[in-house]
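Take this structure, written in structure tokens, and hold onto it; I'll ask about it next.
Excluded from the complex is one protein chain; the other protein chains are retained at their positions.
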Amino acid sequence: MGNTFGQLFRITTWGESHGGGVGVVVDGCPPQLTLTEADLQPDLDRRRPGQSKIVTPRKETDEVKILSGTFEGKTLGTPISLMVRNEDQRSEAYNEMATKFRPSHADYTYQAKFGIRAWPGGGRTSARETIGRVAAGAIARKILKEQFGVEILAWVQSVKDIVATVDEEKVTFAQVESNIVRCPDPAMAEKMIALIEQARNDGNTVGGVIQCVARKVPAGWGEPVFDRLEADLAKAMMSLPATKGFEVGSGFAGTALTGLEHNDPIRNVGGEVHTTSNRSGGVQGGISNGETIYFRTAFKPVATVMHEQDTVDTQLQNTTLKGRGRHDPCVLPRAVVMVEAMTALVLADHALRQRAQCGK
Amino acid sequence: MGNTFGQLFRITTWGESHGGGVGVVVDGCPPQLTLTEADLQPDLDRRRPGQSKIVTPRKETDEVKILSGTFEGKTLGTPISLMVRNEDQRSEAYNEMATKFRPSHADYTYQAKFGIRAWPGGGRTSARETIGRVAAGAIARKILKEQFGVEILAWVQSVKDIVATVDEEKVTFAQVESNIVRCPDPAMAEKMIALIEQARNDGNTVGGVIQCVARKVPAGWGEPVFDRLEADLAKAMMSLPATKGFEVGSGFAGTALTGLEHNDPIRNVGGEVHTTSNRSGGVQGGISNGETIYFRTAFKPVATVMHEQDTVDTQLQNTTLKGRGRHDPCVLPRAVVMVEAMTALVLADHALRQRAQCGK
Amino acid sequence: MGNTFGQLFRITTWGESHGGGVGVVVDGCPPQLTLTEADLQPDLDRRRPGQSKIVTPRKETDEVKILSGTFEGKTLGTPISLMVRNEDQRSEAYNEMATKFRPSHADYTYQAKFGIRAWPGGGRTSARETIGRVAAGAIARKILKEQFGVEILAWVQSVKDIVATVDEEKVTFAQVESNIVRCPDPAMAEKMIALIEQARNDGNTVGGVIQCVARKVPAGWGEPVFDRLEADLAKAMMSLPATKGFEVGSGFAGTALTGLEHNDPIRNVGGEVHTTSNRSGGVQGGISNGETIYFRTAFKPVATVMHEQDTVDTQLQNTTLKGRGRHDPCVLPRAVVMVEAMTALVLADHALRQRAQCGK
Partner (left out) sequence: MGNTFGQLFRITTWGESHGGGVGVVVDGCPPQLTLTEADLQPDLDRRRPGQSKIVTPRKETDEVKILSGTFEGKTLGTPISLMVRNEDQRSEAYNEMATKFRPSHADYTYQAKFGIRAWPGGGRTSARETIGRVAAGAIARKILKEQFGVEILAWVQSVKDIVATVDEEKVTFAQVESNIVRCPDPAMAEKMIALIEQARNDGNTVGGVIQCVARKVPAGWGEPVFDRLEADLAKAMMSLPATKGFEVGSGFAGTALTGLEHNDPIRNVGGEVHTTSNRSGGVQGGISNGETIYFRTAFKPVATVMHEQDTVDTQLQNTTLKGRGRHDPCVLPRAVVMVEAMTALVLADHALRQRAQCGK
């Protein structure tokens, strides 16, 4: 259980790193949306390994196929099945994983839960699992853009202690994509790239923070009391591999302010209701207020390091394990599109929920 | 929609601040659990207004009634309906709210979403809504304690810039309850209380951070890829009023470490698998690993302040609004039990889910 | 688990026959619908005991209270909590039930499932449980009528071997309500009433068939492949107490026809698509086609008879049990409104689902 996300725009992902492939079934997509593989591949290309010198050099083209749910280039309203075949599987790089649990990975927890695990490549815990999310997210983004005018954009806000300065209201997709680390602050981007390269050379890894904005979300999306918009976004982010924290609007820093300092004044701006500051992050009481939604997600440093580490084997004997093979020294450049995809899935779901209950 | 939480241990809350009452229906509770109102009232008493000088002086006894689901003091396995009647309703204190949107509250967003709102007392957005959560959470805690041996404990970790020092492995319920701010660091507790009183005297408010631990959770709870334990905890916390952030284990601070520094080494300790550090926070890959689970939640300063603030009225005309009535200068002392309740609901749900699929 | 029905217009019922009351929480109701207790009570009055000489003489006024979800007579879009207090509880009539399982009741199965049961009055298995359904159904009917123009009408089609002749396209609510058995064929109604009175005098019981129509359902409601409209109606009907069968359109009798005889020809009638016969029963492939939806539900004879019957006690010893107290000799007159309520719940849910995905 647990492989389905969303109430109305609902996805179910499947696949291990070394089986027949990975994929997703999207149920609830509105009909008559134009959709071909060309709409999905760009986001998958932003996710795939081998795209730059600071990500894993594994060669995976991750070519997506639409198996159902469209006819003559349009969605039918029936389930959309998307699949990417697995390839370039060098199981031998993982042989030691058959008998040893990798520290701070999910090897031991999967074994404890299920009594069995697919150790080659990490099985279901592999980041390949996110392919289905990104492919489905590309559909959600298309709906949001074409039918609701909503734009989603994420970028790398920090890597380790290098923090970018970004104007979240103005930053563009082109700025984010202008460098391989996907940080729209060019000076900091350069430092981040150097830091990641250094980490890789050291056989070490680094983490950081990704920020995401959703612009032009109309006021009224979100379903209190449990399915608050920020609650579903938090779940979406914390369901991504390697995430350790989430904050919306002022976040943890907002706890240092008083109420008088923190509150967002409301004004009539050209006949529309707007706040003159946005510490709320575009959500109040779980519902969008029409301002830009923004939030940050913390990604821990990648667990696979090229050094001996203490662990136990499947017989529970103490031993050590050293990472091998081709791994990301930093997951953030590839995770940007995952954050965008999960955000799009949450927003598309809430758009349909709002339409269902309130008719608009 | 959005008022149901949980898959197998499932709660549905209802109620506005000024209607007939507030309540919750719990479906999926295991049968034959001993249960009376006496099991629920203590947690409700920790939540209720008027309990100390640093919370709102409103007089609400919040006496809970079990309307169904038990027989001769034991649960039947049928839905448990719990209700608290509303009382002490001074609507006149809120009259201005009928025509003006309170800044950083959900007045405007509810109006935008539904085209209607119950303005007295905030209606559904009132913190009274959490009564159902706390009552249901008390049942979940009882199951977790009696059937699984799990203990849950939360406390106030910081108020504004006053940060407590707490040993999360050793802190006890008695220490938390030893002062009215529910901070187990006595020196900092005193400062927090003074700060909250000062804020109230200033007509201002403060926020802070609550930390929570769950001890003795067995390895194996959590349902990747979407219903990861930390993802469901994040959603649970971010569904509470006034929350702006969530972090588990090392959290945002963990992004400043390298992988080598961050990884938790695994060792055989007396025949059991344990990690010798716990930056993972008790979860790896979305599944509990047997270590203490710990996480922090950020609460913004209360939005109701006793000063004029810019806002608009329901005719969208610019105006100002000043808070009136009896409000909390700081929500954290009362929110501790809400955090515990939501944690218990998540864990009880996952305990049943693990039993369903894996038979244990 | 299992006490929630519906995806978007979602109800959760609670309550045993002898606890504090019975009730329902409705989540997902559209906002701004006018709603007071006066909208709900008429259907509850059609359900309640004591309404005529052919139903149980128990005195239950079943007065419903709206506890939440409305403000100034309109729905808020928040959960609507409805409750009816229990009264007139003569537990002593049921004392023998504490230790003996009533044949063809659910006493034994509840005991087997939960290891505990509320024996007074049947607990959760009492027909009082349907109060919540009928109250929620009244809301659903109001939405369907006011916002979609849909009308729902059920009647007693047969009691034992007495079968009515009814024109399902023309029968009216007034005709159904013109007699106490709720059969719009006056001649057969008289015979049915006599038969039910005879059964009561014999300490025996009878069953029968209820037919229901839904008129003016627009083409396009229903969610294949699993949530077909007829599949959800079947589930709704078979979730009512004492039901043993469901058929839509031609039903079981349709299996005696050939395809050529069974197919419904399609014609353009005044610019609209219509079928010139309606053996499909208004649904094709799980989706409404714009014709009248009609279906029948079989109710077994009431299990409580005033004769000694073989059974076992809770120690598994063979014994006998004779029904006591005040029971219905025939459930159908009171079940008519239950069938209508469940039909309304299914249709309202599908109306919202269609709007969510297809925007209309």
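Points to keep in mind about this one:
Which chain is which? They are A, B and C, in the order written, and residues in each are numbered from 1.
Just so it is clear, a residue touches a chain if its C-beta (ideal position, glycine included) is under 8 Å from a C-beta of that chain, and two chains touch if they have at least 3 such contacts.
Keep in mind that this is a model prediction, so the values were computed, not measured.
Screening C:118, C:302 or C:347 against the full complex identifies C:302 as the residue touching the chain left out. When the whole complex is considered, the residue among B:2, B:31 or B:184 that touches the unshown chain is B:31. Touch with the chain that is not drawn comes from one residue among C:9, C:71 or C:110, which is C:110. Mapped onto chain B, the interface with the missing chain covers residues 7-8, 28-31, 77, 352-353, 355-359.
In the full complex, chain A touches the omitted chain through residues 1-4, 8, 10, 12-16, 19-23, 25, 27-28, 31-32, 65-71, 74-81, 83, 113-118, 123-124.
Mapped onto chain C, the interface with the missing chain covers residues 1-5, 7, 13, 101, 103-106, 108-110, 112-115, 124-125, 129, 158, 160-161, 199, 204-209, 219-228, 230-239, 241, 243-252, 254-268, 271, 273, 275-276, 279-281, 283-290, 298-305, 307, 309-312, 316-318, 353-354, 356-358.
The criterion applied here is as follows: only the chains that are shown with their structure count from here on.
Two copies of one chain, chain B and chain C, form a contact in which over half of the residue numbers belong to both partners. As a whole-number value, the distance joining the C-alpha centres of chain A and chain B reads 26 Å. Computed centre separation for the pair chain A/chain C is 46 angstrom, with centres defined by C-alpha atoms.
Mean C-alpha positions place chain B and chain C at a centre distance of 39 Å. Those residues of chain A in touch with two or more other chains are numbered 7, 353, 356-358.
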